[in-house]
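A single protein chain has been omitted; all remaining protein chains appear in their positions.
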Amino acid sequence: MSDAIAKESSAEGAFASLSVAIQTRIGRQRLRKIILGSIPFVVIFVLWQMNTAFEWLPAVFIPPLGDVFGAAITLQEDCVGIGGALTMDNSCLLTNHIFSSIGRVILAAVIGLPLGIAFGILAGMNRTVSRYLEPVGVFANSISGIAWIPLAIVWFGVGWMTTLFIMLNTIFWLMFFNSMLGVRSVAKVYEQSVLTMGGSRMDVIRQVYFPGAMPSIITGMRISLGFGWRALIAAEMIGGDSGLGFMIFVSAEEFKIEEVFLGVIIISLIYMATDRYLLAPLEKWTVERWGLIWKPT
Amino acid sequence: MTAKLVVEGLSHHYPDEYTGVDVHALDNISLEVNEGELVSVVGPSGCGKSTLLNILAGLLPYRVGSATVDGVQIEGPGPDRGVVFQEHAILPWRTVNRNIGHGLEIRRLPREHIAKRVQEFVNLVGLTGFEDKYPHELSGGMKQRCAVARTLCADPVIMLMDEPFAAVDAQTRITLQEELNRIAMATKKTILFITHSVDEAAFLADRCFVFSARPGRLKEIVEINIPRADRIWSEMNANAEFIGAREKILKLVREEVSVATEE
Partner (left out) sequence: MQQRNDAPSLGWRINKLLQLDAMNLVILVIAVYIIWSVISALIDNPARYLPSPIAVAVSSVDMLYKGLLPSYFGDTLVRLIFGSTIGLLLGIPFGLLLGINRTVADMFHPIMNFFQSVSGIAIFPIIVVWWGNSDKTIFAVILYTAFFPIAFNVLSGVREIPIRYISAARTLGASRYQIIKDVLFPGAMPHIATGSRLSIGFAWRAVIAGEMLAGRQGLGWMIFTGQDADNTAEVILGMVMIGVTWIILDHYLLRPMEADTIERWGLVQR
């Protein structure tokens, strides 16, 4: 009998120690936050399923969850395989839209970020230049990316160039502004010390202003990519012919709400994944490190 | 002498915040605080003093044992038990006056009445002239005076203090202790305060509850029979009763500290 008791209590003990182990590993506070935080999501999921089962709202308002996933499969069913998807063959509808949008993001980032940073740093270094360019930047930022869309359509017609331009525009001005402010926050005395040590203009940029403006630049990157992504989706909706924004707009016109839901979910996932796993850690890593070493005046 | 606070058989467990391991904070605590008494609770770190205070304040629910104030079970925070927190908890966006009057404001008493009472307590704690200042304009000692005034102004049955003078410098601390003594004499309030400092406990308390190391048990009660009016720091070092009591408490606490560190 003592054997049975020993076994039972050892099972209990094993469970208890496993529980403690998990809690120690993840940290009880974090675990609690994770579990608590997922409750609303679970509730929404349950409500969604119940809505489909009990038909509280018609399917055209809230599509069954299964249909949303089904739409993904339907859109891709004619696809000629991964090779086709990667080469953006016409048959792979969903992946085409996703890659179009992401492609524009990457292109706009690759062009817009360096340009914005470069101009911003230059503007920030020269007091006179910034006095004139800052109002321009303020005004350009105030005409939000979206308001540029009709003009872009006039210039480039409906298509990928318009959408690319809008995102580029948004990113450029935000990066310009943030870089300029970042450089302005670096005390003049650092530049002077490099110059008096015999450094050249390039040295000053590389050794003083670029590192000094880094926190603003990284934060600016995160903000501009966030706003740029939103502007891109809007541009694709209004003036595009491909991409996720275009897809959800057209699907809405055709009342294919499950495709709309699918698109919106994908759009949010892309944004959240990039922001949470790429940009936020980058910002944390650089800005916090830099923040420890140096704070702007 | 009526007992204002009666605790019987109070025990408390809780799972540790970070590892989930069960912590036995208090073990079978039974004590009484009489009307007008100033009692202190001393013990080594981790002996459950703060847990006890939080339970008595009603901020921590308890399952085993009973705790009553004037015969009524403690079931949550309330104005009958005023609390002075370790780190000042006066609201930063209210002036000294508005902070001190906060308890009465909550009870929706008429404004003239509040103003009168507030002025009494401003004067009592020595903050005259600072009525319209904000907390960030006050020193640490003054903030705690304001906190004490706030608690007293709300006229609780018992005032609970959680290491109220731990966050100020040594000089201010001595001054505040003498102040608290003076206030206790003037208001005849029932006070229970938690402290790390044996000196402080011996100086202020009529009775001192010494707790053991975790799990916290009531180890011993040390009585200190010095009239309130005689409790002045400059004279304490010549007072045999004080020295004796302090030695005794110190010895008891030291025993527990070595027990705790041996674990």
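Some points to look at:
Labels for the chains are A and B, by order of writing; each one numbers its residues from 1.
Rule of thumb we're sticking to: a residue touches a chain if its C-beta (ideal position, glycine included) is under 8 Å from a C-beta of that chain, and two chains touch if they have at least 3 such contacts.
Just so it is clear, the structure is predicted and the values come from calculations on it, not from any experiment.
Put simply, the missing chain touches A, B once the whole complex is considered. Among A:L93, A:A123, A:I205 or A:I248, the one in contact with the hidden chain is A:I248. Of A:M50, A:I106, A:V136 or A:L282, it is A:V136 that touches the chain left out of the display. Screening A:C92, A:I153, A:V186 or A:I217 for touch with the missing chain picks out A:I153. Taking the complete complex into account, residues 32-33, 36-41, 44, 60-61, 131-132, 135-136, 138-140, 142-144, 146-151, 153-155, 230, 233-234, 237-238, 245, 248-249, 251-252, 255, 257, 260-261, 263-264, 267-268, 271-272, 275 of chain A touch the chain not shown. Annotation for chain B: contacts to the undisplayed chain at residues 57-59, 76-79, 81-83, 85, 87, 89-93, 102-103, 106-107, 134-136, 150, 154.
Going forward, only the chains that are shown with their structure count from here on.
Once the centre of each chain is set as its mean CA position, chain A and chain B turn out to be 52 Å apart.
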